[in-house]
Each structure stands twice: as structure tokens, then as C-alpha cells.
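Note that one protein chain of the assembly has been removed; the remaining protein chains are unaltered in position.
== chain A ==
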Amino acid sequence: MDVIGKSIPRIEAEDKVTGRAKYTADFSSPGMLHAKLLTSPHAHARIVKIDTTEAKKAPGVRAIVTGQDIPIRVGPHIQGRPLLAIEKVRHHGEPVALVVADSEYQAKAACKMIKVEYEAIPMVLSAADALKVNPSLVHPNLASYSKDNKVHPEINTNVANRTKIRKGSMEDGWKQSEIIVESSFFFPQSDHAAMETRCATAEIFPNGVVEILTASQAPYDVKKLIHDHFFVPLEKVHVKVPLVGGGFGGKAAVQLELLAYIASRAVNGKKVKLANSREEDFMTSPTHIGLDAKVKMGATKTGQIMAAEITFYFIGGAYSDEGVDISKAAALNCTGPYKIDNVWCDSLCLFTNHTYATSFRGYAHIELTFPIERTIDLMAQKLQMDPIDFRLKNVIRPGDTTPSCAELTQSNIGDVFQCLNRAKALIHWEEGQKTVVENERIKVKGVSCFWKTSTSSTNASSGAVITFNKDGSINLSCGVVEIGQGTKTTLAQILAQRFKMDMGKIHVMMDVNTEVNPEHWKTVASSSTYMVGNAVLRAAEDAIQQICRLASSVLLCNPEDIDVAEGKAYLKSNPKKSLYLKDLVHGYQYQNGNAIGGQVIGRGSFIMRHLTHIDPSTGKGIPGPSWTVGAQAVEVIFDPKTYTYELKKAVSVIDLGKVLNLMGATGQVMGGMSMGLGFATREGFTYNGEGQVLDTQFRTYKMMRYGEQPEYVVEFIETPQIDGPYGARGVGEHGTIGIAPALANALSLAVEVPLNKLPLTPETIWQTKRGESNDSL
């Protein structure tokens, strides 16, 4: 009856592969209206005038809303983002007006009839623009925004947040360093590019109930924000989320839901749908953050890292959203999984005139790992050490502390050493890092290590409720959104394992409805299995106690004498003496008709423990419950004549504590690696001189195609996390994190120049080889 570790197919798989699964935009109802956004063609401009007269007369139009109709500002850390632009626009694609009409095409046609007069303002299109003396300010009124006290925006600048790490003594660190490497790194903003574009519908009922249907990773946040901003009582906001077609962090941001609410409010509460086109999903809804970084690192001649000075300039875009928190998370984990006693880091999130950024798979770690792992390779090169040996010498271990001085234990961090050694074997490092193959092409290999913690709210919590059907089968209710990650299947496995019951007897409610499902913080940060898994185990424990108590009065013994397995409660000392769960879970009935007990309802909850806020002057604090670690390697064949390359093999070895679903975990990691390769090789927005995004469609925003995938090798190491469900650690994002530096390390070796800028297209490699400048700073 062991289901933990088994490759159980996703419980929603059949619905998906037969095309029957429904996503938010698939739901329509008679009388439903449609909203469409008019967005800004400018990156930074003052709105002189909006004239909606003609548009209001257009066929089918029910309402038009502009920024001045909704004078509120929203945002998770700094409330600086208007729902529709007020006074000025701050990025290409920013919503300026919203039209509600009978059909979507009418709304779209009417948008074009709105006349907007703009007056250009100097643009901030790079970290350098943002940081120059007397810069153009994206938010001149920054001081007036309300914010939480954990962010530190700098008034009259474009700095949205600054996080400082001051660990050890830099003076000592540099004194002990015999070699020093210093370099700069860059990658532009890119996109989550989930298959399903974002969509939300809203309806306001006469009794005040607000119903939102949305493709969201954070339905409970949607509920809270509708309450906070529109004063709807919490119990009257019901947010429903069907299956979500990929989130990657992008759907944890709340945007369309609030606009759909306003749209519905403007038409007397009628149901309104607002669905992004792909172009809007790229430019109007939040993106993946960009980065400019500088790293200076020192080591002894024997290869011990003594000091690191790291500056991150995150290109956060027009609004702070999660960018400010991403910049914080990057600081707290800035060194990657290496023991460095002297660390100085300033991590800035900058306001720029790009689409605003939000969480992206790997949350700060995919970003910080690129500059760090490139620097590690540059250090090894300077020391003339093998890059794997150099890493092995410096990997972090239990007993060490993180940059934020969090203590690492046998439980809260995995085994980087073992991961790296296994990756080394799987990529056949012994063959050599660089070999010449046929037609003068070069086969090269690169490695990287990574770590990641969740940077959750210190009080993030989850709940789970289990109820029983009359045949003894179990229903599980929880607030995790199924975004393609398969968590609900894993939760069913956890429950089946605890009840020693067949998986087929577990039913998990797939959709989330905040009206009935106990809250789960957000489906983000690779933490759902950890958080909700623990809640599920507690709910199971609670139900089992109730069952044992009831069974004990029937079997005339103590509750402790009883255990539950295979659909029965039985006497431990004599398993033949048993009762079927079906005869217990809805109350036990004696032969004379008397009944005792009642329905068994198991409840479980979980809250993060021991996480702390971060000291603003030193960065000291505990950001997350555990660090999942891993090592990755990439093998490519590079053609020095054309600067093209072929991805041959990608390896990930990750310490996930305990494998709960082997194929599930492998698939997550493989998907992450593919996403990492897309980020490394081609994804990234380009802009014209006016700050307009040029790649708003898949015609030119290139992603990895099926035929380009290399051979993927995924293995796991199991160093249990004591407080994880069955010892498991999160693994949803991790395949993505170290792929880009592993590839850049390999290609840098092939072309014999440091490649410190992403994406690595043949042209950018060629340009770097020719000696063109990499840095915008």
C-alpha cells in the first residue's frame, strides 16, 4: 500500500489530454459582457486629455472607465499602481481605459475610438538611466504611497527598495583574498509566457456578494484585495479558480481581477469577462524582472572563498509589485550555496519605464544564480582550478550560516556536495570539459550549483479539510491551485499513505473556491506540498483520532489500541477484529438502530514557524523554512564558424528531501530546465528607441521548441527535511535556477571570452567575441 515515491499520474491528466479540462476563459454565460483595455503606446508620458465621447456611442458599448474614475493605488508592498493610468503612463502597454460592451470585438473596436492626448516625459529604460544624477522620476510622488514597513524605497530617486547584507568583515575578507575577480552581468526582462493567457470574470450580486472567476495562483489575495480596495466584506467575496494553464509566478500577481470588478461595477454588477490577448499578457500584465549586477569575489590561492561584494540592480519596471521583494530575497541568498564569511550586498529594485515585474519561477534565485555561478567559474579559471573542485571546496553545509546569518541544520538544507558529485558523474566530466568533435565543432560542458528558499510571509498558513463519503472514500478540500505542477496528486498520495488506502479512494477537489476551501497562502514558492502537505497530514491525524475513538467504543478498547488501514479500523493486537471505515465515518449504528459518533471531519492547518523580519541595516533574519539545493550541468556543441550551438544534454541533481511522486518531480524539474534553457538562450524583450516592446507575439518572442530539447537527465538526492511531509522539500521551481549559468559557463569556455549577458544568441556571442560592450552600467 506504499504510494509515496510512486509515479502516480496526475489525477486531472485524462481531462487534460482529451481536451475536456476547462480553464477560466472557457466559462461563459448568457448575458455576460466583455471588457477590453485601451493601453498606452508610450513608455513614459503625461496624459493630457482622454476623450471617450465617440467611443461611448459605439455599438454595444455599456460603459467606459478611465483612471480618474478609480482614484486608488494598489500593490503588494508599495501601493503605487493605479488600476488604470492616472495623470501619466509609465510603460508601453499600461492600461489607460476600460470599455465594457456586449461582445469582445465591440469593446475592442470602441477602445480604438477613445482619443488620448499624451505629452512625452524623459524615459528610464535601463538601470543606468534610473540611477543617474537628477534622473527622470518614474514615481515623483513615491513618498505619498502607503507601503508596508519591510520595504525601503528611496524618495526622489528611482530606487523602489534597497536591501543590505553586512556579514562578517569585508576588510578581513579582502585582506585574506589572494586573488580577486570582478565582473558585471546583465539580462533583460522577459516573460512567463504561460500557455493560458490571464483572464478574469467578475459579477456583483444585488445582495453584495462579489464572485470572481480567475486564472490565479493567489485566490485568497484576490479576495483580500477586493475587500481592502472596494470595502466589500470579506465573507461576501468569493473567488473561484478552475485549472490554471501555467502560472510560473506570473499569476500570483493580482491585476485583471480588480479591473474585472470595476468593469462589473460600471454595468450595475453584471457579469463581465476580461481576457488578455497574448500581446497584453506580454506588455500589460507583469513580466519577469531584468537585472544588472556587479560581483567582486576574493579567494585564497588554495581556493577558499573569503569575501564577496555583490550589487544587484533589478530592472523592476513601472511598479514595484513583487520586484521589491524579489530584490530582497536575492540579497538574503546572494552568495548561492557557498560558505562565505564576509559578505557585502546591496540589492536594489529600480523603477524603470518597462512593464512592471512580478514573481517568476525561481523567485530571485534564477536571477542571483547567473552572476554568482559565472563568477565562481571565473574564479576557478583565475585559480587554474577545476570548476567542480573549486565548488566542492566551498559548498555550504549544515553548521554554516547564510548571508542573512540564518543557521543551516541537517534538516533545513540539502547536500550540495553530493548533488554536485552526482551531476559530475552524469555529465561525464572525466571526458574533459572541452573537446573537439567533427567539423571543427567544440563540445563543451558547464556546471552550476544553486539553492533556494521560499521567502514566504512569516505567518503564511494553509488549511486542509477531509470529509468522507458513505463508502469510506475520502474528499480532500484545500486552497492549492492546480497550475500544472501536480500538487493535488501529491497531496492525494500523502493522504492515501497516511490512511494506508488505495489512491483511487481519495478524491481531491480540483477547483479552488474561497467560499468553501480552507485558505492556502498562495500557490507559489515551491511550498504547497510542504505547507498543505503538513496540513493534510494533520487533518488525516485528526480524522484518524476521531475514527479510533468511535471504533474503540464499538470494539470495547482504548482509542490507542486501534489503527486504520485499507479502509478499516482494526485492533492492533488482533487485526481480524476490525470495522469498515464506511460503517464509522458517518456514525456507527448498532443493530437495534441506536447510532453514535456522527460524520468524521478531519481538519488540519499549518503555519510557518521561526521566520523573522529582516534587519534593515544588516539583512539579518530567517527568510524561509528550508533550502532546496542542487547541481546542474549542460553540454553543448558549439560551431566556432557560425557561433551557433546545439544543446546536447542537461543534467539536474536535486536534494528534495524525499521523492513523493517520482515522475511528477522529474517532470517538474525537466520543465524547469527547459524554461531555464529558454531564458538562457533566447527569451528577453527588446525595445525600440521609444521604449516600446518589440516582441509581443511568439513570432519574434522565441521559446524552446519541442525539437530543440536536449537529453534531460534528472536525479534526486534524499536528505530528509524533518518537518516536511514524509521528509520532502519543495522542488517546483528548482530545475530552472542554474541552467543559464551552466550554459554560459560552457559557452564561455568554447569561445574563450566571458559571456556574462543573456540571452546567449549566436549574435550576442559573436558580438562579445568581437569585444563589444556587455554592460549598460
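Following the convention adopted for this analysis, a residue touches a chain if its C-beta (ideal position, glycine included) is under 8 Å from a C-beta of that chain, and two chains touch if they have at least 3 such contacts; residues count from 1.
Just so we're on the same page, contacts and distances are computed from a predicted model.
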For the chain omitted from this view, which of "Multisubunit sodium/proton antiporter, MrpF subunit", "Cysteine desulfurase IscS", "CO/xanthine dehydrogenase FAD-binding subunit" or "Glutaconate CoA-transferase subunit A" is its UniProt protein name?
"CO/xanthine dehydrogenase FAD-binding subunit"
Please identify which residue in A:109, A:427, A:464 or A:491 touches the non-displayed chain.
A:109
Full-complex touch with the removed chain, picking from A:401, A:709 or A:761, is A:761
Checked against the full complex, the residue among A:143, A:437, A:694 or A:722 that touches the missing chain is A:694
Counting contacts across the full complex, list the positions on chain A that touch the omitted chain.
104-106, 108-109, 112, 279, 641-642, 681-682, 686, 688, 694-695, 699-700, 702, 705, 707-708, 759, 761-763, 766-767
